[in-house]
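As you look at this complex, bear in mind that one protein chain is not there, while each of the others sits in place.
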Amino acid sequence: MTSIKKTDQEKEFEFASQWQLIWRSFRQHRAAMICGIIIGVMYLSAIFAPFVAPYDPQYRHRGFVYAPPQRVHFSGDAGFSIRPHVYRLTSELDMDTFERRYAVDTDVSYPLYFLVRGQPYKLWGLFRTDIRLFGTSEGGHVFLFGTDGLGRDLFTRVIHGGTISMSIGLVGVFFSFVFGLMFGGVSGYFGGKVDEAIQRMIEILRSFPRIPLWMAFSAALPGDWSPIRIYFSITLILSLVGWTELARVTRGKVLSLKNEDFVMAARISGTSEFVIIARHLIPSFISHIIAAITLAIPQMILAETALSFLGVGLRPPVVSWGVLLQTAQNVHTVAMAPWLMIPGVFVIIYVMAFNFLGDGFRDAADPYAN
Amino acid sequence: MNARKILSLVSVLLLLFGASASAAEPEVFATLAAFEEATGESIVTFNEAPSLAERVAQGELPPVEERISSEPLVLRPADAVGRYGGSLETIAVTATSNAADAVNIVEYGQQLVTMTHDLEGLTPNLAKAWDMSDDLTVLTVELRAGVRWSDGAPFTTDDVMFWYEDIILNAELTPVVPVNWAPGGETVHVEKIDDYTVSFEFAVPHPTIVSAMGLPAAPRHFLEEYHIDYNPGADDLAGERGFDEWWQLFNYYYQIETNQVRRIEDYPALSAWVLTEVAQTYYVYERNPFFWKIDSEGNQLPYIDEVIRTTVENDEVYMLKVMSGEADIAAFSLQLQGYPVLRRNEESGGYRTMLWGSIFGSDLYLVPNYTHKDEVLREIFNDLRFRQALSLAIDRDEINEILYFGQAIPRQATALPITSFYEDWMGEHYAQFDLDRANELLDDMGLAWNSDGTYRLRPDGRPLSVSIDYVLLEGPKDRLTELVAEYWGNVGVLATPQSLERSLYQQRGLANEGDFRTWHLDWSSDASMHRLPHRYRPPWHNPLVVAGGKPWWDWYESQGTHGEEPPEVIQHLFEVVDQWQQTGRGTEEYERLGREILTVNVENLFKIGTVGLSPKPVVKTLRLANMADEGIFGSDTAFFGPYLPEQWYFTD
Partner (left out) sequence: MARFVFRRLLTLIPTLLVISIISFIVIQLPPGDWLSTYVMQLAQSGTLVDQAELLALERRYAMGQPMHIQYFRWISRVVRGDFGMSFEYGQPVRELIQERLLLTVFISFCSLIFSWVVAFPIGIYSAVKQHSMGDYAATFVGFLGLSTPNFMIALVLMYVAMQHFGLSVGGLFSPEYVRAPWSAARFFDMLKNLWLPVIIVGTSGTATLIRVLRNNLLDELQKQYVVTARAKGVHAVRLTLKYPVRMALIPFVSVAGWQLPELVSGEMITAVVLSLPTTGPLLLSALLAQDMYLAGGFILLLAVLMVIGTLLSDILLALVDPRIRYE
């Protein structure tokens, strides 16, 4: 009985496709698996941001400037209850020191409900609805991450900021991917003068300090562009510098593969150079590329926050993690409203998760190694 | 009264009356003689700092009697006669910036005439007296006799003539003479009367020159070596130092761009402290042994040995250093929003946080581009009802509550209340929050809502959407513009705040681009506005920066040959401003014209204001004495200068 099963497994292994093998090896990397799930959840919440967030990102709650995060309670006077609730916040301004002090009023509690009707919104600009993932009863307020200096719910803004920031990572990497694959592939395959020229170009781009390059390009963007155009330009700028790493990986792989027998065979049978690169070479190292991309995405996010910090990236009223962090970048916030740095925690989680995921991919990329 | 000769004694008396409100104000006496005459006291012996006494003993310096000039200015300190010693630690963001606490502490003192801190009067300084002719075209200045530069060389009218003949009239050093010295397009004529008397003659009446002249003099003995007219080898000298032309090396020392921080060690100066060491992260200013002011007991000023300016790279480190007590005095990079944190660390940092008055008539004012390239927007912007509606749509009380702890004043964008021709209605004009009225006005204009009722449409059917350009400096302009945009959205005007980098902002202004442009309303008190009325006529900002309506300014400046002809009311405004600038301050005519300028501006709401006069946090160490507890902090008053840092001292 057992021996037959084993044979099945062996068979399965022998006949498995490349991707099945990769998946099999990837699963062994538990951290990568967990991180993959985390990233999935983050992207889901970004896609459904208006649904997940209880409020509009620009909506100000009057009287709740710099409100600290509220704790979600399960038990109250009436003992334990399944229905979570938050307590009302009351504030007072100390007229001597101008400190805003918030107190928790345990007499008034607002139960939290799932799928409640809140402020109306248009999902993806298509569906008009007012159903939100969670919220409080009428007249209540829930600030899981507190509010900012204008009284806007930070949780909402972090979720919405994620949409922009995380898509910058994807879009930027897409551009890098296209550039990197193109230059790297050409460079590795043709070699000689072409290779030399592209290698020098990469060397120049890599040795050029990145920040001045970013700053110059961003500062050169016209002042009357809409935020969305600025956004795309900035991703382009980021990928302009980011493609070199991908090109290097591609080139290395092409170099090692181009003299393999199957390429020879294709060439002898008269296949065009383009088809050889596109049909035969690229698929054979695509797994390595995916690993490299996974590691490039978080770089984009970090770059986006750095640009915002330097004051040349996205700017309010656009909401991105970089913008949120930039507005939190002052002593006043660190001392009096540290919760405004929560977007930074999201950046850390995101970058970390992608790094583990990338390592998992990389380990799995060459399934025949083991 | 024919000649308004402002004698030293008269000015002292004026000051005495002006200062009578508070006991703890320093008093200035133009000369020793004036002091003795006014108070009946006499000063027979003079004292100096121990370190200087030592140098005198070693024969490095002449005795104090010879160093303080033959007519020293006498200061009665604010609270007490101080003790010598200590170094005043200050912090500055970036090494070259002139916006630094130290700069105005150190360099303010070397003007001919200074302004009092209440923005009302003038104080004799290096000039012991001055006289303006009746027709306001000739200014005669009497210098203090026997004053010496910090290296001991005498300071006389020869230094003024050197400045005039060899710098101002030298085409290589001064290709174009600044307007201040060439009103009406004609360069001033300067004449030396004797060693200590000099006269400045202008082609047109130029009353503002007294408070605006600064130090029209240069250390001839030092600079001659680098001037081609005095040293034929000046070009070679410049070449040896890596410059192409002699005037470049000359400028390296003289620094015509006086707005940049002086970085030359031991360059002759007349101020209380002189720059003696320039290092990467700090500057040291040591006491000037030849300083020409004494206290009422004959002690040579300043009391404090040296001023240190430590350079940091950003506002946050500035703030942290202040909080940890590393600054003895600080204000420049402090914001009201940081006040609670400052207060929290007072005890551990050993300092006190004060709230001073500000010189911003409005912390943010907005100007639509009246000469917009888009004809439709231009027509809308030029409709007074539109501006009235937008002004009424702003909830100034809420702005005040959210961003200013309720400490600012909701008001229209106009002059400070202390201005002599200001009237209360001006600040209140259309500064109420009235959404119904705002909507009514916009409806009147025929700006209909779209079918969803989410925004209004322009006459050509496109959404009425405008951008608000701002530069993030001097206060929370990002959050201010975000709030304003939200308020305008409530009445159907879609507004997008747009944060611009400094030079981009400037370039867009010059190119007549942008919908609404914003700034903080400085230059809004008597003296400052009279000197530079840029905030009260097109383009409602410096013409090199521009808020709105740049072609109108071009038209005015080119006398109708360039730009665009402005409407009648603007042409009239230009005329009145010109007339006012040539009218002496304090006269009835001056007030009438000034009032008219404000009235035209406010009634037409050329600028839309938000909140103004928000207090400014100022921090001083508990050890610092003779330093005012209340005051106004801003460029109009040259920041700390008028609080007379030379009489500050440390109590321990």
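Labels for the chains are A and B, by order of writing; each one numbers its residues from 1.
In the analysis below, contacts are C-beta pairs under 8 Å (C-beta built on N, C-alpha and C of every residue); 3 or more make two chains touch, one makes a residue touch a chain.
Since the structure is predicted, the reported quantities are computational estimates derived from the model, not experimental observations.
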| item | value |
| --- | --- |
| Contacting the left-out chain in the complete assembly, out of B:G489, B:P543, B:G584 or B:P615 | B:P543 |
| Among B:N382, B:Q507, B:Q579 or B:N604, the residue in touch with the chain that has been omitted | B:Q507 |
| Residue among A:S17, A:S207 or A:N259 touching the omitted chain | A:S207 |
| Contact partner of the left-out chain, one of A:F217, A:W243 or A:F285 | A:F217 |
| Positions on subunit B where the hidden chain makes contact | 94-99, 174-180, 182, 212, 242-243, 248, 251-252, 255-257, 259-260, 263, 279-282, 284, 310, 312-314, 316-317, 320-321, 323-324, 326, 345, 348, 359, 471, 473-474, 501-507, 519, 522-523, 528, 531-532, 541-545, 634-636 |
| Residues belonging to subunit A that touch the chain removed from view | 28-31, 196, 200, 203-204, 206-213, 215-217, 219-220, 295, 298, 302, 305-306, 309-310, 325, 328-331, 334-335, 341, 344, 347-352, 355-356, 359, 362-363, 369-370 |
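Operating definition for what follows: only the chains that are shown with their structure count from here on.
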| item | value |
| --- | --- |
| Interface residues, subunit B side, partner subunit A - complex | 315-316, 319-320, 323, 337-341, 343-344, 398, 402-403, 405-407, 467, 469, 472, 476, 478-479, 482-483, 485-486, 496-501, 504-505, 508, 513-514 |
| Parts of subunit A lying in touch with subunit B, wherever the complex brings them together | 58, 60, 62, 65, 93, 96-100, 149-151, 219, 223-224, 227, 311-312, 315-317, 327, 329-332, 335-336 |
